[in-house]
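Got a structure for you, questions after.
Only one protein chain is missing from this complex, and each of the others stays in its spot.
Here is chain A:
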Amino acid sequence: MKKLIAVVIGVFCGGLMFAQEPHDTKKDTTKLDEITLVGRRKLSHHRQEKTLSSIDDYLEKSNKITMIKRGNYAWEPAMNNMNSERLNVTIDGMQIFGACTDKMDPITSYVDVSNLQKVSIGSGQSGSENGHTIGGGIDLKLPNSKFHESGLKSSVDLGYETNGSYRTGGVDLEYSGKKFYLNADGIYRRSDNYDAGNSEEVLYSQFQKYNVSLQSGFQLNENHTLETAIIYDKATDVGYPALTMDVSLAEALITSVTHKFENDSTFIQSLESKLYYNTITHIMDDSKRPVVPIRMDMPGWSDTYGFYSKAKTNIDKHALEVNLNGFYNRSLAEMTMYPNDPNQSAMFMYTWPDIRTLYSGIYVKDTYAINDHNSLSAALRIGFHQNEIAKKTGLESLQIFYPEIEATKNRVLTSFSTNYQVKRKHYDMSFGAGYGERAPSVSEGYGFFLFNSFDNYDYIGNPTLKNEKSIEANFSTNYHENNFHLGLDASYFYVMDYIIGRIDGSLSPMTIGADGVRIYDALSNAKIFNVYLNSSYKFSNSFSVNGTVGYNYGSGSNGENLPLIKPFSYLAEVNYSIPKFNAALQLEGNGNQTRYSSFYGEDETPAYAILNLNLGHEFNLNDNKMVLKYGIENIMDTNYSTYADWNSIPRQGRNFYINLSYIIY
């Protein structure tokens, strides 16, 4: 064993030299359309990760996704250089909307790895199964039915990281019978302020959260099952170093009842119907900040009721899917400011004036297998979308800006995509084209003086915005030859009526210190392009190298660069993996962000590169199993920030971590 470890270390030292040549090392990222969250029980074969990594950490490992960071918690996913408004993020097909006007609570912050089985990612219009999108869809999938008859199983996870003394603990209890299963899990995370490189403490980067979930299922008969899921997630004392306010409470209750029908001999082979309800409370405050121009509270609420019904059938060479879904959302947020002069009374406004969104739509997808090598698919989604300003005060306050508007606004949204795939022994290719539309988000349509600390402007929603429309084309190809793999993946989006803020010099900002007011408006078009080249080579069954380089481009019809466009990026990795042990050394970096968008508040982010080392062991102890993962992130203690860091807050410096999982069968 000792010899083996010595050999591994030797290989790694060699790999280190190799990895520093990013252009020579390629990474295996063929499976861009779907990442699988490989529970907390198994070692991942493809990616080295922490067993207790958060969803955010997890998503960040995907090439397609970058996480926009406002702190150490609740990162906002972005895909194809587009974020929240242009993505459709769902939890197992359930629509759920954050309750924070400043995007401090992306949906991904209300679930934890312990709740999920996998994350399915569809780029562009291929992500429109659950709703309308421009950039793509992310569906956080809950575990499948567990009628395994495996009896009782439990596991305990513990994690510690030196940077910010981040503590994690989780327990998981599962009972699986023939007709009934029950799964309960809980996870607790707490971190103090983390240190950026060179031991620079990042103030207000602490967080604390717990998440509990309960899932159960009943097998009613051979074809019918009924399942329920409840997730409760509560974060308190969350700091946002990039913003002027923190969060004292972010709380979500996510519930669903699902009926599943499966029968291979009927016309409809599977039918899954779900009824769901979720409610979010989000309370922003600044009570922990010693110096603020003015004290304020900004609570927000979001409740969503919805359903979907998905049917699947195969007719000859056609695989047909139909998804009928609908939801009703209520978004309300308010702001109370306490003047420094105690004689003046508090100032109050609705920042989201009780906006009700009603949506119902249908999605149909047909995949036609032309022959063993070629397949063609087409998907269509059509939906009816209605916004209503429920509060009279809300309507009247927006009428200050738009005297003509009425309380309700109806839209019809369509989405269409088609894809042609060729699969041969040594290569595969995929050509896709699509058209999609989306309605403005609540903030874009109805936000009232939402301060954006990124560009330092107050934003006013615009209920008269047109639907944003996108034409996209994508191409991907992979080539395999023996142990060598090469892949290319490119997407191009031509977005019409691209929604973004326009400076209105005649308006006076409300927020003290803001530079002005931007009204949400549309550029006549914007172009977004990205291309990734990845490659891998397997020296042996256990030893491999891989690398990826990526380039992204985005500009608007006004001649300005779009904000939050990823600069040239690269990732190189050396992997060693044998049964019961794996190790990986990663080099990750970005080039200089030369095409930054000063017009939209960006500054130039310099190039950076960091090194990570991950190790994993698996032990069998009697009948039980123990998984140990440990490693060093940012080995060189580099002080850096990326283009996706809000207001350029520096990222974590060197971090030693250890995760321990103990599974009792």
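Basically, a residue touches a chain if its C-beta (ideal position, glycine included) is under 8 Å from a C-beta of that chain, and two chains touch if they have at least 3 such contacts; residues count from 1.
Keep this in mind: contacts and distances are computed from a predicted model.
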Name of the absent chain as recorded in UniProt (options "Sugar ABC transporter permease", "Cytochrome bc complex cytochrome b subunit", "YtkA-like domain-containing protein" or "NADH-quinone oxidoreductase subunit K"): "YtkA-like domain-containing protein"
Residue in contact with the excluded chain [from A:L203, A:I268 or A:I294]: A:I294
Candidates A:S345, A:S540 or A:N620 - the one touching the absent chain: A:S345
Per the touch definition above, residue among A:T393, A:S524, A:N558 or A:N624 touching the missing chain: A:T393
Identified contact with the non-displayed chain, of A:M510, A:V531, A:I635 or A:I658: A:M510
On chain A, residues whose C-beta touches the chain left out of the figure: 293-294, 335, 337, 339-341, 344-350, 393, 396-397, 399-401, 403, 448-449, 506-513
